[in-house]
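Of the protein chains in this complex, all but one are displayed in their positions.
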Amino acid sequence: MTTISVSAMTKKLVSAMTTLSVSAMILASTSMFVLVETVSAQNVDLGTEAQREAGRQIYELKCAHCHASDGAGDPVMSTLLRPAPRDFTASTFKFRTTASGELPSDEDIKQSIRNGMPYTAMPPWPSLSEKEVTNLMYFIKTFSTDFAGVFGEVVPLEMPDPPGMSDESITRGREVYVENQCADCHGDQGRGDGKSAPTLEDSWNYPIRAADLTKRWAFRGGSSRSDIFRTFTTGLDGSPMPSFDIQPEEDQWNLVDYVYSLSRDNAGYGTVVTAHTVSDPIDLSAGAASFDGIKPVLFPIVGQIIEPGRAFFPGVNAVEVRALVSPSTVSFMLQWNDMSADRAGKTGPSLPAPDREAEPDTSITYADAVAIQFPTDVSAGAEQPYFIFGDRKLSADIWFADLATSSATHYVGSGADRIEVSGPDLAMSATFDAGQWTVIFSRARTEENHAAFKEGTFVPIAFSVWDGFSRERGSRRGLTTWYYLYVDVAEKPSPVLPMMAWGFATLLLGLGTTFLVRRKFGNTESDRG
Amino acid sequence: MKDLRLIKDYRQKPLPALLPVAIAILVTAFIAALVALPAAAIPQDAVANPEYRAFPVIGSRVAIWVVAQLHLMFAAFVLAVPMFAVIIEIIGMVTKDKRYDALAHEFTKLLSVSFSLTATLGALMVVMLVVLYPGVTQYMVSIFSWSFFPYILLFFLEAVFLYSYYYGWGKFSPKVHLSLGIALNIVGTAIMFIANAWLTFMNTPNGISETGALLSMADAMNNFIWMPINIHRMIANVAFGGSIAAAYGAYKYLGAKTQEEKAHYDWMGYVGNFISISALLPLPFAGYWLGKEIYAYSQSLGITLMGGTFSWLFIIQAVLIGNLFLAANYYLWVSMERIEGAERFRKFIKYLLASIAITYLVWATPHSLVATVEEARKMGGAHHPMLGVLGVMSAKNTAVNILILTTYISFLLYRRGNKEPTVSWVKAGNFAQLAIFIGAVAIVIFLGIFGYFVEAKVRIALSVPQVAVVLFTMISVTIIDIYLYRGARSRGKIKWGEMPARAQYVLFFIAVTFAWTMGLMGYVRAGMRQHWHVFGVMADTSPDAFTPTLGFASNVISVTVLIFFSFIAVVFWLTGLAGKKDWEPKEGALIPDGEHADEEVVR
Amino acid sequence: MNILVILAVVVVMFGLRFLKPNALAWAAIWWIGVYLVFRYGVDPPMPTSILGMFMFIISLVLVAYVTAANDRIREVADTLIAFFVNPEYKVALGLTLVLLPLLVAFQVYSGMSGQPQAPLLARTIHPPPPGSISYQGKQIDLLTVHNPFRGLEQSDPTVFEAHVAGGRAVYYQNCVYCHGDNMEGDGFFAHGFNPIPANFQDPTTIAMLQESYLFWRIAKGAPGLPSESTPWLSAMPAWETFLSEEEIWEVILFIYDYTEQRPRVSEEVH
Partner (left out) sequence: MNTGVKIFLFVLAILAFYSYVGQMVPQKITYPPETAELAADMTTEELAVAGAEIVAGKGTCLGCHTIGSSDASLRFPDLGNIGAVAGSRIDGMSEIEYLAESLYDPDSYIVDRFLPGMPAIGKPPIGLTDDEILAVMAYLQSLGGTSTVTLATTHSFTGQGASGSDGAGATPSGGAAVALGAGLDGPGVFAAFLCGTCHTIDKPDRLVGPSLFDVGSRLSKAEIYEAVMDPDATLAEGYPGGVMPATLGASGFFQKVSPEEIRALVDYLASHTGE
């Protein structure tokens, strides 16, 4: 009986807390502490000494390098990792099935270990057995005395089964999204570009980003509808994401459905982008409209840890690409989500960048930028230049767009430290809308500067994106390795003739065989038959 | 059967009288033209002592490649035939079965023409080396200076022994004749050992200083892979020679007229194939030893061979070896069709076949796969989580051991074909054999799996117990079998000469595959030196210093094998002449025409 | 492994035993069954190149089976001849003669109008190392160089442990992004690279190699690969610019230690 009353009380408190600041939260927990003081903590499961010891050994081997032996999060790694590794001593956990401010359940901790958090440094640990995960969980609970106290006895909230999803629920969900001011952080289109997004910090004062709701596969707490439901009903403790108690209850699921509808099931990263053929030169002023009807290809962007200015956590994690060729020009449209359009400041492919900026000089700002890369000589066959702006043997063409000045420059790189301007033979246009950059490159197709892009060929292509907000410039950026651009054939040879020819040849072969077999065996066989 | 008469026997077709003269004139004129043309065709040397000279059109490398490979193939044949001829002769002596003696004689008939072709090709190769690669040749001569003389002297001896062994058939007492054969083998092996020293030196040089100066010729000869290559080649020669001899049997069988002839050549093909496959069984083990020594000599050389570009070559080789085993088993199964009483074993064939199929698949699975980006993404890298496991040495070793055991079982079934054991302990004997087989397979598979969990050094060493188990199985089961079937009752007879034609074509298939494998192995042995004439000592600075693609190499090998078999056809034809009747003028016509000759025979 | 597919095929094949198909049908069914298992029963799917090779081998084996016995080959020939000659198969023959060319035509059509596939990549994963490399101006002979700390494993385990710990720090500050926490080549950058980073837990990677080989690959990275390894899609950096010689040897110690693998040592032979 006591447990039920506690959970009911907590629930009430939770609904009150949504409007309270962090200090009020602490206040609330203290008051809660007073209220539940009398409740005994005898049902808390802390595991046996042997289990905790076994957990400690796994922890030392697999976890301690990020979370530190004392569970407080290694200071060296925490500057490198975004988001920072969890500080277990604070007993604040993001992913729980328990109410905001409460400790997670045992199963919650185990779930986090098992599944990890996609697109962060925390990997899933399928190699750990159930027993090992349990032991680890017991050990992690030793970092905070809270687990042993009255708070250790947690009651998971009831997670209802998701109801069906419909267009109406999505439409209504959009309204709920607006009503609850989700857009303040997550942006109007859910791209993580809300107006307060650049200022967000977690409880340890590390900058933190609002989730990009258009990339469900990158949700830290899981991408199912139940996961989304859990995230906003329980909040993410330690982050600015509060818990929401939305009424009526249907609206909770309507919101889930809206968020769910913003993205497809998985990233579906591509490997080949096809340049479709059009007859007229591409009109840059028409902007994105020229690329209507072309299916975009998404490429993953990862950090660069090779050249000085290593970017361990690039600000952008994927770029969408479309391409068009006309007889005289070739055009690319690149789109990616960015929390803020950084239009002021310096940028460039060869700007020096330090490996780590302990105290960045905030008086200098850096602008967003993007680049496409090709081998200078696309005829070199299988051999490709090094993917980071070429090498001494094979150089790379870099089509660079500086989004501060809205100008494109054509560089040739033969190594990250040898980038030279090749010519202003590029045209570009750029727009930023609702948290999304759209940059269009256009260049003349000419034979002499290897930009012919011959029909029916595969041309290696790579991308780089600089996020000015993350102070990216020069070698500090997100990038891809080589993928392929396929230049579509303008006039595809009609398959009719070869189809007919092959079909006819097969027919003749069949008839011929029949004839020969019949001539040779016909009589005897018919006798037999 | 009705169109038997329609098969034209080309052997019986007489040559037009003037054909040889015409050929001689044409070929001489062609060669004279070749020599007369060089001013235009062959570039003249700009310097007095060039390092290289270019062979017109196909280039020096391909020219020497083809000639060396042809020389090697003939040499292998010439070395191998006396080996099993002597063994067969011994069997004939022991069993007092005249058939064996005749068979041995028939094998040696192939020798004399082959021997002269080997020598001619060897001379051609030496001349080409001197002309096309003077720099390397001079260096090699400076290293192996005195070893060339015993080589030539042994060649004389070889000629003496070979011709006395062949022409002396039936002319000496059997013991003297046999000792001639053994002497022939000793001399032949010695020749091969000396020549092997030269070429293995180029792969794993030894006995020289850092600058390449000779320190000890004994060390230079006894280099890392000399002995492995000696052993490997000796066994491979027998396998190869056996397959060529079997092909000769098949060739004669297909052209045979009488049932007697058919029976004889059927048997000859069978024996040749038996020799060939028996030698094939231990060959992979010798190959692993060779590979191990190469790895021990230099990691770089070892990885070039097994992990680098050439790893794909071993996938081609896997296809070849897989085909060989499949064809060999197939031949045995078809052969069992003509053994009365062997039908009772037919139901086992599909299980043997399944075993071959699985081991063949494992044997041919590459470690890193050719995949599109999408496929690679799905696999999570270049290594497939399942297939990648099959691509490593543990799996390959296990596969080849089981493949060998399977082939051995086919032999065993063939052997038992028409026999019914009469001894009292039949059940116990069969049970013991079965137990040994099951135990062996279990151990081989266990060691194979165990290999994934131990470090490389132990893993490589594991192949030794695997091989030991397989060898033990084959020997122990054979011994049991011999006693088991002592005094066995016959269920029927072996109908020699009633083989379907497809079985004879399989013998050709085996011979061609063997020759091709040999060509491929020649390529990899030479190719793993990469851009060195003598690995790590003398760089190849010729225009051919690069390693060509496997596709190009395959084409060269195919052409070489085609030339080889064209020569072999000549050898077969010439050998066939010996068995023909003497020519006699016919009444009324000086030269009988083809039709008449046919009728003559049919009549 | 996709057990369901395999199970289904096995069940169907088992059922066929009771139908007693003739040799031709038997071979065809086996071919299809094996194809289904290879095509759909393996997860992740095997590359088409391998599938083609496997099916070729299977075809060869089935042909061998069908032709190995005289009566079986006769049965197949009779079936085939009957199909072409016997009046009762007239409809089937006619259909085949019409449908087969249509199928071929369709194949040609879909082949010509399908999405372009990126070129196949075949690179040499383990190219042979050079004889020696220059490391920060110092010549290192890869044939003879040994991990200077390896000997400590026996002689002074405490110091050895300290070096392993040093390697651990190096690993987590530099390597973990790609090679992952579990060294399975699944770091959180791994999805952005092709080919994906090496999986050290795989017994066919580092356990097959000598430590000097790892030193070379770590020090020289992708730019140091020989020409036979093109296309150089490897994203492996040349760590010689970031790490000292000692750190590289230490991280090698750590990688072997963590994965519980042993480096290959050159065997003393001859």
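Should a chain be cited, it is by its letter among A, B and C, assigned in written order, with residues numbered from 1 in that chain.
Operating definition for what follows: contacts are C-beta pairs under 8 Å (C-beta built on N, C-alpha and C of every residue); 3 or more make two chains touch, one makes a residue touch a chain.
What you are looking at is a predicted structure, and each value in this text was computed from that prediction instead of being measured.
The omitted chain makes contact with just one of the residues B:Val319, B:Leu387 or B:Leu405: B:Val319. Checked against the hidden chain, the listed residues B:Met268, B:Val444 or B:Val512 yield one contact partner: B:Val512.
Contact with the chain not shown here comes from a single listed residue; of B:Leu19, B:Ala123 or B:Leu562, that residue is B:Leu562.
Annotation for chain B: contacts to the undisplayed chain at residues 7-8, 10, 209-212, 251, 254-255, 308-309, 312-313, 315-316, 319-320, 370, 505, 508-509, 512-513, 516, 530-532, 536-541, 545-551, 553-555, 557-558, 561-562, 565, 569.
By definition in this document, only the chains that are shown with their structure count from here on.
Per-chain Cα centroids separate chain B from chain C by 31 Å.
For this pair, chain A with chain B, the centres built from the Cα atoms lie 58 Å apart.
Shown for chain C are the residues that touch two or more other chains, namely 117-119, 186, 194.
Residues of chain B in contact with at least two other chains: 372-374, 377.
Residues of chain B touching chain C in their complex: 224, 292-293, 295-296, 298-304, 307-309, 311-312, 322-323, 326, 329-330, 333-334, 337, 346, 349-350, 353, 356-357, 360-361, 364-389, 391-392, 452-453, 455-457, 460, 500, 502, 536. On chain A, the positions that touch chain C within their shared complex are 61-62, 65-66, 76-77, 80, 119-121, 123, 125, 127, 269, 271-272, 274, 300-303, 305-306, 312, 382-384, 386-387, 391, 458, 480-484, 486, 488, 492-493, 495, 498-500, 502-504, 506-507, 510-511, 513-514, 517-518, 521-522, 525-526, 528-529. For chain C in complex with chain B, the touching residues are 1, 42, 44-50, 53-54, 57-58, 60-61, 64-65, 67-70, 117-131, 142-143, 185-186, 194-196, 199, 202-204, 207-210, 212-213, 228, 261-270.
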